[in-house]
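Dumping the structure here so I can ask a few things about it.
Omission of a single protein chain aside, the complex is shown with its protein chains in their original locations.
This part shows subunit A:
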Amino acid sequence: MIHFVLLISRQGKVRLTKWYSTYTQKERTKVIRELSGVILTRGPKLCNFVEWRGFKVVYKRYASLYFCMCIDQDDNELEILEIIHHYVEILDRYFGSVCELDLIFNFHKAYYILDEILIAGELQESSKKTVARLIAAQDSLVETAKEQASSISNIIAQATK
């Protein structure tokens, strides 16, 4: 299973973290710090797998962001590379040419998308179309709720004038 997902920028800033195994807040900070150190210093031509604390960490760099996933020893590293790419492509389709800034200002949306791809550290859906459809459906629910609320508050505002 995937134990955690980490998105870090080239300068070591954390853009997204998702933990599927139990780590306390302190442990999480420590892990992030350690892994940032290991991964950010690796050269560009090296392979994308790092052995760390008895686990394997698969990472891939997209522009200025490193996508890292920590897996068990007996998991398939090449498949995890595919899962990372799967996630990036979905993000790309959703935001339209996604860049790091999109993920900073819309981090909650990045999380929602990740939650449609992975649960409990395992892959949930292999079709990008389905994931996009689900996210769109939920977004429209939010939009509808917004409209309803604004129309109610308008009514209240007018009523209490």
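Miscellaneous remarks
We take it that a residue touches a chain if its C-beta (ideal position, glycine included) is under 8 Å from a C-beta of that chain, and two chains touch if they have at least 3 such contacts; residues count from 1.
The rule we apply is simple: contacts and distances are computed from a predicted model.
Note on the omitted subunit: UniProt lists it as "AP-1 complex subunit gamma", one of the names in "Mitochondrial import receptor subunit TOM7-1", "4'-phosphopantetheine phosphatase", "AP-1 complex subunit gamma" or "3-methyl-2-oxobutanoate dehydrogenase (2-methylpropanoyl-transferring)".
Remark: the omitted chain is touched by one listed residue; of A:10, A:53 or A:129 this is A:129. Screening A:24, A:97 or A:158 for touch with the missing chain picks out A:24. Considering the whole complex, the residue from A:14, A:40 or A:88 that touches the absent chain is A:14.
Listed for subunit A, the residues touching the missing chain in the whole complex are 14-20, 22-25, 29, 45-51, 76-79, 81-83, 86, 104-105, 107-108, 111-112, 115, 119-120, 122-130, 134, 137-138, 141-142, 145-146, 149-150, 153.
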